[in-house]
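Worksheet: the structure to be examined is printed underneath.
Complex shown without one protein chain; remaining protein chains in place.
Showing chain A:
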Amino acid sequence: MSDAKTEWPLWEVFIRGQHGLSHRHVGSLHAPDAEMAIKNARDVYTRRNEGVSIWVVEATQITASSPSDKGPLYEPSESKVYRHPTFFDIPKDVGAM
């Protein structure tokens, strides 16, 4: 199992539950190519009628932020409450937003 050539690549699976919602990451699986990844995703992740659309992305194609960069990436925004749109009075006529 350590021989990488005998393993199919890993794919990340995203499913849209219903029209109007966005695709959500549901898990991953192995498949030899993108088309089989879609089929495998259909069989593994939509057998209980979970979705209307599937995206698959080869896991190696995803670029992720590094956990060690957490400080510079996210902490600066912690103290900037003025970026939240909570300082405006919304006219009643607008209704629910």
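FYI, a contact is a pair of C-beta atoms (placed from the backbone, for glycine too) under 8 Å apart; a residue touches a chain by one contact, two chains touch by 3 or more; residues count from 1.
Definition applied: contacts and distances are computed from a predicted model.
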Which one, "Phenylacetic acid degradation protein", "Aminotransferase", "ABC transporter permease" or "ATP-binding cassette, subfamily C, CydC", is the UniProt name for the chain you do not see? "Phenylacetic acid degradation protein"
Have a look at A:H19, A:R47 or A:K92 and name the one touching the chain we're not showing. A:R47
Touch with the missing chain holds, among A:H25, A:K39 or A:K70, for A:K39
Contact with the hidden chain only, please: which chain A residues? 8, 29-32, 35-36, 39-40, 42-44, 47
